[in-house]
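The complex appears here minus one protein chain, its other protein chains still in place.
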Amino acid sequence: MADHIYKKIELIGSSADGFEEAVKNALARAKKTVRNMRWFEVAETRGYIENGEVAHWQVTLKIGFTLED
Amino acid sequence: MADHIYKKIELIGSSADGFEEAVKNALARAKKTVRNMRWFEVAETRGYIENGEVAHWQVTLKIGFTLED
Amino acid sequence: MADHIYKKIELIGSSADGFEEAVKNALARAKKTVRNMRWFEVAETRGYIENGEVAHWQVTLKIGFTLED
Amino acid sequence: MADHIYKKIELIGSSADGFEEAVKNALARAKKTVRNMRWFEVAETRGYIENGEVAHWQVTLKIGFTLED
Amino acid sequence: MADHIYKKIELIGSSADGFEEAVKNALARAKKTVRNMRWFEVAETRGYIENGEVAHWQVTLKIGFTLED
Amino acid sequence: MADHIYKKIELIGSSADGFEEAVKNALARAKKTVRNMRWFEVAETRGYIENGEVAHWQVTLKIGFTLED
Amino acid sequence: MADHIYKKIELIGSSADGFEEAVKNALARAKKTVRNMRWFEVAETRGYIENGEVAHWQVTLKIGFTLED
Amino acid sequence: MADHIYKKIELIGSSADGFEEAVKNALARAKKTVRNMRWFEVAETRGYIENGEVAHWQVTLKIGFTLED
Amino acid sequence: MADHIYKKIELIGSSADGFEEAVKNALARAKKTVRNMRWFEVAETRGYIENGEVAHWQVTLKIGFTLED
Amino acid sequence: MADHIYKKIELIGSSADGFEEAVKNALARAKKTVRNMRWFEVAETRGYIENGEVAHWQVTLKIGFTLED
Amino acid sequence: MADHIYKKIELIGSSADGFEEAVKNALARAKKTVRNMRWFEVAETRGYIENGEVAHWQVTLKIGFTLED
Partner (left out) sequence: MADHIYKKIELIGSSADGFEEAVKNALARAKKTVRNMRWFEVAETRGYIENGEVAHWQVTLKIGFTLED
């Protein structure tokens, strides 16, 4: 595992269903184009409000993945 | 949408049922007196412990709403 | 000036015209209901983009004012 | 105590007499209009200087209070 | 309650099942050796990814407990 | 608008003409390769000095854009 | 003094009498079980309010002490 | 350019005319006594309010300059 | 008061007698060489411990003063 | 040099040999696909431990490079 | 690896020989009493100066280790 290089990108997932679903949606989208994802860090949690209720959760993630040689 | 002015207030919602419920409780209370709420930002997540278990989740929110002219 | 008490509120001004105009718009709105405003602090500067250009500047301000006895 | 909702406001107390007095002055003023204050957090400590000596201590507080139903 | 002294420790709970479960797992483990736990603060939320999906949530907590005389 | 996923990138725009121009220059360059830009956040404002005067403003932006499916 | 190793722990002292007393109370308690304490850092200052007045100051300290070989 | 040593000082420029003018005023003053200024960083932007309008912008700058041998 | 320029310097005052005395000692020393001091900001509060008790309070201050033309 | 636009990416270099080698490894990998790299900023320094010793240093870098027209 | 619980402690290693040696010294001391150390995070890097030269590097580490059941 020595000398691996990782890259971090910043995505924002959203979901009407909740905090964890917003994270999962971001990963599901990232999976289409990013290989070798290893971890994520929650940077910010927000949400949009309509009619006084949570309409969408929005979670900003940093996602780390291994850069292939 | 140009030239809208927003105000942010800081509330803490609590709930024995979980993180998202604490957020919802804060919004439900705010809704009674605040109109035109647009978004929230989670500033801090804490909880009180009784008998070694989570008794209440406590989530500090910043809530943004449109100021009417 | 001893023993004055101040309160800070958090507003977000927006303007299609620029950073300073967004600040001025926030103060102009606050002036309608807040007396004795003394200073502001810029907490965050953002903007919305349409067609690849700045559509609105959005500046988050903390505004301090004297509380009357 | 479950499901209580709290609000936080930001005040700045000042006093020529010292740090703790500035905090007390802020609370004494807040007490006139805010019920059910529960806790405060010191956010910033500053002071004004005249003739090379502390003229006024200025302490920025966040004050949390219970919102009644 | 005057003059109580508290200590804070920093634990990281993990769970394949979600954010709240990771918090609960950390408290369940702490309960074995720490008495009089009073509150926790979420310091960081991360997760490990396998095959493009969340494999484990990892939540860093600060846990406060009363020091007995 | 539910379940949109956004990505954030970090650019630094520079301009001899001022703060707002530096922001606009960054967006103008980004527009060539990035579609669906939605918002920016000012992360840092700096400048280079020559002969005791501002030679270039340099503004670090985070730019958010919608990821297409 | 070369090659000394220190450990930091986080305590919260409280006192009805003031900020400095809360610090002293934390140290007095720590002294019972920790040897070789060298310094403290104030991480947070808070207080509980009863009847609109400060009931207890609460000061979070990081305390550094030498680890013996 | 190897092995250059720089020093940073912290100035606050003010101007009734705007954000950029406050920066320029700080540099104009610094230029009288500081040689070899290379860059500045905006640390804080504030302003004083009179009659509900911006009276002075106040911008805190860190200014870096080369130390001569 | 328009267009005043201020400089900030960073001093650490210490005192065996308490937090406020450490601030006062820093100002008393600064007064010998710095004219026109206007305000201070407390950046950090620490202390040295001897025999389990506070030996010296150490307070890091940023001190702002007017630069004369 | 006026009006250059830069982009920042975030990489994590690792090395069993030390802090500086981890930085160099990240740059060596980035060099394969990124042209015109200008500077880096160390954002975080961590390491993995095996058998009580440092197994790999891991350094998170922000790398800035010029965007070509 | 699911449901592992980790604890973090904060140590300060010092060394006259350099930054990396200070980290290694902290780990070597921790190894005497802590099992299953997994990672460290550098929180702060400082040093003491004697006769204008670095006398000791001092590195504050957070060290994470697995809590056994």
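Couple of notes before you dig in:
Order as written gives the chain letters A, B, C, D, E, F, G, H, I, J and K; numbering starts at 1 within each chain.
We take it that contacts are C-beta pairs under 8 Å (C-beta built on N, C-alpha and C of every residue); 3 or more make two chains touch, one makes a residue touch a chain.
Keep in mind that what you see is a predicted model, and the values were worked out from it rather than measured.
Contacts to the hidden chain, counted on chain H, fall at residues 1-9, 62, 64, 67, 69.
The chain not displayed touches chain I at residues 9-16, 25-26, 29-30, 48, 55-56, 60. Counting over the whole complex, chain J has residues 19-20, 23-24, 27-28, 30-31, 37-42, 63 touching the chain that is not drawn.
Here, only the chains that are shown with their structure count from here on.
In this assembly, the C-alpha centroid of chain A lies 31 Å from the C-alpha centroid of chain K.
Chain A and chain J, compared by their mean Cα positions, are separated by 22 Å. In chain K, the residues that touch at least two other chains are 9, 30.
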